[in-house]
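In this view, the complex is presented without one of its protein chains, the others remaining in place.
Letters A, B and C mark the chains as written, and numbering starts fresh at 1 in each.
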Amino acid sequence: MGDLQIIDEVGHDAADRLNGHLAEVKELIGRSLEAKKFAYCPYSKFRVGAALLTHDGTVFTGCNVENACFCLGICAERTAISKAVSEGYRDFKAIAISSDMCEQFISPCGGCRQFMREFGANWDVYLSKPDGSHVEMRVGDLLPASFGPEDLKVKKSNIMNEF
Amino acid sequence: MGDLQIIDEVGHDAADRLNGHLAEVKELIGRSLEAKKFAYCPYSKFRVGAALLTHDGTVFTGCNVENACFCLGICAERTAISKAVSEGYRDFKAIAISSDMCEQFISPCGGCRQFMREFGANWDVYLSKPDGSHVEMRVGDLLPASFGPEDLKVKKSNIMNEF
Amino acid sequence: MGDLQIIDEVGHDAADRLNGHLAEVKELIGRSLEAKKFAYCPYSKFRVGAALLTHDGTVFTGCNVENACFCLGICAERTAISKAVSEGYRDFKAIAISSDMCEQFISPCGGCRQFMREFGANWDVYLSKPDGSHVEMRVGDLLPASFGPEDLKVKKSNIMNEF
Partner (left out) sequence: MGDLQIIDEVGHDAADRLNGHLAEVKELIGRSLEAKKFAYCPYSKFRVGAALLTHDGTVFTGCNVENACFCLGICAERTAISKAVSEGYRDFKAIAISSDMCEQFISPCGGCRQFMREFGANWDVYLSKPDGSHVEMRVGDLLPASFGPEDLKVKKSNIMNEF
């Protein structure tokens, strides 16, 4: 009996944690949807919003900022991350991404995946739809066989002195 | 006599305006110097800070955020501007830039000049040194014969329908 | 007996194909190693070479081309691909990548994965070491849940007309 009760309590705790997590995710996706409204995208007309959750609970939002020279624009995810870094944050828990696509979960481009990867492979990315539904992935899953800052240190030590 | 007095007053006004302007510039450069301390630049070890003044007096700061894939990093100026855009601002008065170089005024890269140009050619750029001394330039002076959003509209209408 | 002979022949054919494939891979990796010698990388001192095989057997090589503004450099893979496109090619079979790292297979950055993805998800990427050993991956494996040109068409049709 005692054992069952314990298990029951554990079950309650797990459900609470799950609900707490889902509420947190929904909240972050909501922030990314709001951020989308500031998107500057006169060329693609494709609005993207992002909301980045730091280790201490602070949220930084971002949107895409395009340029007449297309290749000089900045994605929503990179805006949010560079914004956080510029305020002293480098430790992230999750990032939510949203767009206007109703039938597809918005996914980060390869450039943004590498930009996320710079700050670790073990944090969450929530790909969402405007109705708030989402898919959860880890940065490391989005960029398999990736390299990051720690690899570059290894790399340098191995380079033959040809320069 | 009256005329001279008027001229004198005008002179005072002009001097006041100049002093007011200089104080504003020094303040903005100070903010860019502070922003520099958050620079994430493990690869170049070259810290850059930026402070962007919007039309309503709000200041957004930025720093460089580098990446293990060098070409995916973001400059301090672009961080500050995308940050402001992500908070609803697109109308800028000036941007101050600072670095650790004591003998040279830090100048924006061509990519950042184009990123500034997207939001107009007629606003100020202050290239500074750590001691607060600076050079004032206009975005348009830094990027002569440039093209911006308005040109792309013209351009498109002229393209032959070959696609 | 006849059946066994047929199986034997099939086995021979499969082995021949495998050997043929391996010879092709080694050849391409060899070309990427040669390409590495033209790398312009005064900032990272990290040389990278790439060799791109097109559908008709033509090979385009590339190297990294860095810039004093780190974020304006171009990776070896992107050099090779843009080179091929500028000569009329858009249909690729494989790309080999090589660096000076002896203990690690060089892997493409996220930006290059997206640049490859533009031209399809079903072609090969050979991550190599200077001794010629390698790992084979598909573009799609390197960028799971990616989006490409076809998605952008879908996307646009779904955007609410808010602009």
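Quick note on the criterion: contacts are C-beta pairs under 8 Å (C-beta built on N, C-alpha and C of every residue); 3 or more make two chains touch, one makes a residue touch a chain.
This one's a predicted model, so the numbers in the text were calculated from it and none came from an experiment.
Taking the complete complex into account, A:75 is the one of A:75, A:96, A:125 or A:142 that touches the chain left out. Of the candidate positions C:25, C:80 or C:127, contact with the hidden chain is made by C:80. The chain not shown here is touched by just one of B:32, B:98 or B:114, and that residue is B:114.
Among B:16, B:91 or B:151, the one in contact with the hidden chain is B:151.
Taking the whole complex into account, chain B touches the unshown chain at residues 45-47, 99-105, 107, 109-115, 117, 127, 135, 137, 141-147, 151-152, 154-156, 158-160, 162-163. In the full complex, chain C touches the omitted chain through residues 35, 38, 40, 42-43, 61-63, 65-69, 72, 74, 76, 78-83, 85-88, 90, 111, 114-115, 117-118, 147-149, 151-152.
Contacts to the hidden chain, counted on chain A, fall at residues 43-44, 66-75, 109-111.
Heads up, the rule we're going with is that only the chains that are shown with their structure count from here on.
To fit its Cα atoms onto chain C, chain B must turn through 180 degrees, a value rounded to the nearest 5. Look at where the CA atoms of chain B average out and do the same for chain C: the two points lie 39 Å apart. Among all residues of chain B, those that touch two or more other chains are 43, 66-69, 72, 74, 111.
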